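Note that one protein chain is taken out, while the other chains of the complex remain in position.
Up next, subunit A:
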Amino acid sequence: MLGWGVDRLRADMSRLLAILFHQGVLDEQFLQLQQLQDESSPNFVSEVVNIYFHESEKLFTKSQGPTCKTDGYCDCRLDREFSDYKKMGIHLNQFMGSSSSIGANRVRNVCVAFRAASEQNNRAGCLRALELLEHEYCYLKNKLHELFQMEQQRVLAAGARYPLQQQQQQQH
């Protein structure tokens, strides 16, 4: 029974990842991260991604309460005044770089557009880009959390399976 759960979870994770790649939410850099994960560094992907979320949230000044509720609605706000385009440009560069480093393809692309708008002092463009950015960022965050939850469940299920197998082996 538990074995079936593990396989089911693995299939679900593969499906979710396939969707995310197909949508362009993730790109092959994410695959690189997965390849770097092994027995010596078993949680590498989730560690890096969690750093990414933690660092990114510093870029958003929060209006109120926690960010990114699980129903997908995002509470994060970049400085809506856009008072300092230069500072925003610096933040965007950082965000762009880290998004690229984890394979967050769509987020990165919105950053590019956002940066272009800020370089032109295009306020309307910046507002639009900010909306898009919030949307993409929250979507990414929710989906990756989903993925990591499934992974955790899979590990637990796989761990629960082994004591049964060991008992069977001892009986021989």
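By definition in this document, contacts are C-beta pairs under 8 Å (C-beta built on N, C-alpha and C of every residue); 3 or more make two chains touch, one makes a residue touch a chain; residues count from 1.
The rule is short, and it goes like this: contacts and distances are computed from a predicted model.
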Candidate names "DNA primase large subunit", "WDR5-like beta-propeller domain-containing protein", "Response regulatory domain-containing protein" or "Glomulin"; UniProt protein name, chain not shown: "Response regulatory domain-containing protein"
- prompt: Hey, which of A:48, A:116 or A:132 is the one touching the hidden chain?
  reply: A:48
Absent-chain interface as seen on subunit A, which is shown: 29, 32-33, 35-36, 38, 40-41, 44, 47-48, 51-52, 55, 93-94, 96-98, 100-103
